[in-house]
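Below is one structure; the comments refer to it alone.
Just one protein chain is left out here, and the rest sit where they should.
The block that comes next holds chain A.
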């Protein structure tokens, strides 16, 4: 990378435009379509995950360097923990377990 000058940061520009498009698409789906709340939530949630992946790969270069593989495993593990915490908390605290 540093030995030859890469002239134009296409990667970043494409990532930026995609991020804007995904953001606007999420707003459009929320306010301008007639889908049910559940469908809307799953759709815009999926768009958010795509946008996070764009940041990770196009801006943060998660696979770069000698430890690229370790980085990816680390992030996947953290996301797994995050999902367990979020969905686990919602499940335990909204299904009446707390009442007993």
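Throughout what follows, a contact is a pair of C-beta atoms (placed from the backbone, for glycine too) under 8 Å apart; a residue touches a chain by one contact, two chains touch by 3 or more; residues count from 1.
We take it that contacts and distances are computed from a predicted model.
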item	value
Among "SWIM-type domain-containing protein", "Quinol oxidase subunit 3", "Monosaccharide ABC transporter membrane protein, CUT2 family" or "ATP-binding cassette domain-containing protein", the UniProt name of the subunit that does not appear here	"Quinol oxidase subunit 3"
Touching residues on chain A - with respect to the absent chain	1-3, 5-6, 9, 12, 15-16, 19-20, 23, 26-27, 30-31, 41, 44-45, 47-48, 51-52, 55-56, 58-60, 62, 64-68, 70-71, 74-75, 77-79, 81-83, 85-86, 88-90, 93-94
